[in-house]
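And then subunit A:
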Amino acid sequence: MRKKGNGQIIYMPGTESHPASILIKNGRVIDPANGIDERLNVGVKNGMISFVAAEVPQYFQPQEEIDAEGMWVAPGLVDMHVHLREPGREDKETIETGTMAAAAGGFTAVACMPNTNPVLDEESKIRYVVQRGTNCPCRIYPVGSITKGLLGEELSPFGEMVRAGARAVSDDGKSVRKSSVMKNALNYSKSFKIPVICHCEDADLALGGHMNEGLMSTRLGMRGIPSAAEEIVVARDIMLAAYTGARVHIAHVSTAGSLRSIREAKKMGVNVTCETCPHYFTLCDQDVEGYNTNRKMNPPLRTAADRDEIITALADGTIDVIASDHAPHVSEEKDVEFDAAAFGVIGLETSLSVVLSYLVDKDILMPVDLVEKMSLAPNRILGLDGGTLTVGKPADITVIDPKTKWKVDSSLFYSKARNTAFEGMELKGFARFTILGGAIVYMRK
Partner candidate 1 sequence: MKQIELLMDATALDRALTRIAHQILEKNSDLKNLGIVGMQTRGVFLAKRIAEKINGLEKTEMSSGVLDITMYRDDYRMALKQPKVQVTHIPFDINGIEMILVDDVLYTGRTVRAALEALNDFGRPKTIQLAVLIDRGHREMPIHADYVGMTITTRANQEVALKVKEKDNEDSVWLMELEKGD
Partner candidate 2 sequence: MALTINHLLGLEGVPKEDITLILDTADTFYEVLQREIPQVPTLRGKTVVNLFFENSTRTRMSFELAEKRLSANPLNFSTSTSSVTKGESLRDTMRNIEAMKIDMVVVRHSAAGAPSFLTKCTDAAIINAGDGLHEHPTQALLDMMTIRQKFGKLAGLKVAIIGDILHSRVARSNAWGMKTMGMDVTLCGPPTLLPQHPQVLGVRVTDNMDEALFGANVVMLLRLQLERQGSGLFPSIREYRERYGLDLDKLSKLPDDIIVMHPGPINRGIELASNVADCSKSVILDQVTNGVAVRMAVLYLLGGGENA
């Protein structure tokens, strides 16, 4: 049991005893896969979903009851873009602390990126991560690298990585510079039916930049990263996907131009999905004011107009997934002058709340859209079995309180890192209970 001062508790699987049966009553069950959005009772037994019904069956004797009055009961949320830093930078985060942060954020599964040290570019590295993830309060699905060592030259062995548990490939952190290599990667991925997750950035255009190139960067005297740097590679990767028939997933979309390309591609039937992150639909480059390094990430915060386009694209379904791009850093790499600061912000413990406060509370997304974008779609894209509350499936459930206000205080996070873009901000809503395979792994009083 790991407690925090503000009433948060994590129960580690395997080491604690968990109730064999749980009744979640009076909650609003939101399960778009099964077409459900109504007040129902959910029963969990022996790690699986036992029933979802208005009446609790006679035979069901729960050892534990959760009163979900006023709350939503959703299939476990999945964050398909996180950096767990292990192996190599356990000072920033470990698989253990990262999965605790995920559980605290309401996630029952995460997909972790391969830009560790060593890079996850072969079977043994994938196995290492999977094995380290046992008895962690969140499922881990590693993403293997596209190229060996992330060097952009030779393809990693997709087959053996998938066999070991990888669910996608990506060179996240950079793009595959050579288009010929990318084409080969896309073609090869088809054999394994995995998506290729694309970090789209023209390294040459972006070189030396620390924030979005715009009015703000000019004012602050900072070299900028033009939005074209992202848009050029988005267009390239989409065209190669269309050409090869492979499946691509565009990571952390941040600009209006990228969305234009994606919308058009989808209309044409290209097999492309995409994700954005909470900071791109809430903040913009003006928020870097005062050289705040907790607003420095890659891709950078763009203009207010880009932000508005992202919001529109979330509402109209162009954006399929919301993921955090959780990027922990130690304070020595953030508490420095802006140029020297590392790119990246954490997000596991604020993602759900930001979506609730800025999208659902403002009726830009309906609750069912939240479940679609943070549970069902990530499951579908990664070929996982979750995202539903179907009877007989493993009980991965997130119970969401959409109303209660709280103030972000990173000192109370389960993550090792403190570099959040939302420090001190007032948010509305959070995960009250995270249930993993029928065990309550997280609760917040």
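One rule holds for everything that comes next: a contact is a pair of C-beta atoms (placed from the backbone, for glycine too) under 8 Å apart; a residue touches a chain by one contact, two chains touch by 3 or more; residues count from 1.
On how the list was made: all candidates are chains of the complex that A comes from, given by their letters.
A quick note: this is a predicted structure, and the numbers were derived from the prediction, not measured.
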- Touching partner of subunit A in this complex, from 1 or 2: number 2
- Seen from subunit A, its contact residues with candidate 2 in the complex are 213-224, 226, 290-291, 332, 335-340
